[in-house]
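Note that one protein chain of the assembly has been removed; the remaining protein chains are unaltered in position.
Just so it is clear, A and B label the chains in written order, and each chain counts residues from 1 on its own.
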């Protein structure tokens, strides 16, 4: 019904996470949630607990701010997995000084061979004015490239607008 | 033809206002225009007069920088109404120190029970890089949530790209 891999793209507060959760919640049995967020400050802590409060007891949460490919591999096949979200993971990888391109490629390899329902959430961040600072421009480039790679593997890609999915693929 | 509530979303200069006006201009008789813009400075004054010059004499303009729900209720049912735009209203509500969530919910209630052709214009602002300052992030969150609530009530939602409407719902 949803294909193997669904990629949910959209802006801030566009309803990406809710929509992604609803796709998997239709499947009976346990569900895995891989969170890439790190609670650096109160604002982030609040956003995380807000998301967590919405998910019912069927969800098992794994935190993978950096080792996302490993966390996905550890999930094993067959069990539905939600990754939320790629752009936060990318932020963590950049801040940690890792090799972003190598890590992105490795992640996409694991995603491409994952068997079982997988939903990946990511932000589209390239539709505003070119940012002043170089780091933000690099982030935009990395995010755009990663989104393209994941979209290419995906069976279904949706672009969220005001909580509603537009079909891209 | 257009359903009761049409929600027109898009970026800056994407042709939202023009498209919204054209939807209602097809209906004969008087039309109500609820403007949320406030002319703080010359730049804003120019934008407002540019918009106003385009509308013909059938349009009656009401200004509602803050009391948008009240202005819509006062319009009465049956007569076509255009609200332009939600994001400027939200800016005004935040700057005035009002309770944004309560005011947003109250507005959506009035919108949901309004009878008669209603077109609401709003900006999508969440598709760029995460803003540096907290107020801008909060604004993005509020705008995204409000857009989702209005989109849920709407019979038709369009996303404007370069002056052209893409159907979301």
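One rule holds for everything that comes next: a residue touches a chain if its C-beta (ideal position, glycine included) is under 8 Å from a C-beta of that chain, and two chains touch if they have at least 3 such contacts.
Here the structure is a predicted model, which means the values were calculated and not measured.
Asker: Who touches the missing chain here, A:30, A:78 or A:144?
Answerer: Per the contact definition at the top, the residue touching the missing chain is A:144.
Asker: Have a look at A:7, A:33 or A:89 and name the one touching the chain we're not showing.
Answerer: Answering carefully, the residue with contact to the hidden chain is A:7.
Asker: Which residue, A:44, A:74, A:95 or A:130, contacts the hidden chain when the whole complex is considered?
Answerer: Per the contact definition at the top, the residue touching the missing chain is A:130.
Asker: Contacts of chain B with the missing chain: which residues?
Answerer: Touching the missing chain: residues 10-15, 43, 124-129, 131, 136, 139-140, 161-164, 166.
Asker: Tell me which stretches of chain A touch the chain missing from the display.
Answerer: Against the missing chain, chain A presents residues 7, 9, 11, 124-130, 134, 137, 140-141, 143-145, 147-148, 150-152, 157, 159, 166, 168-169.
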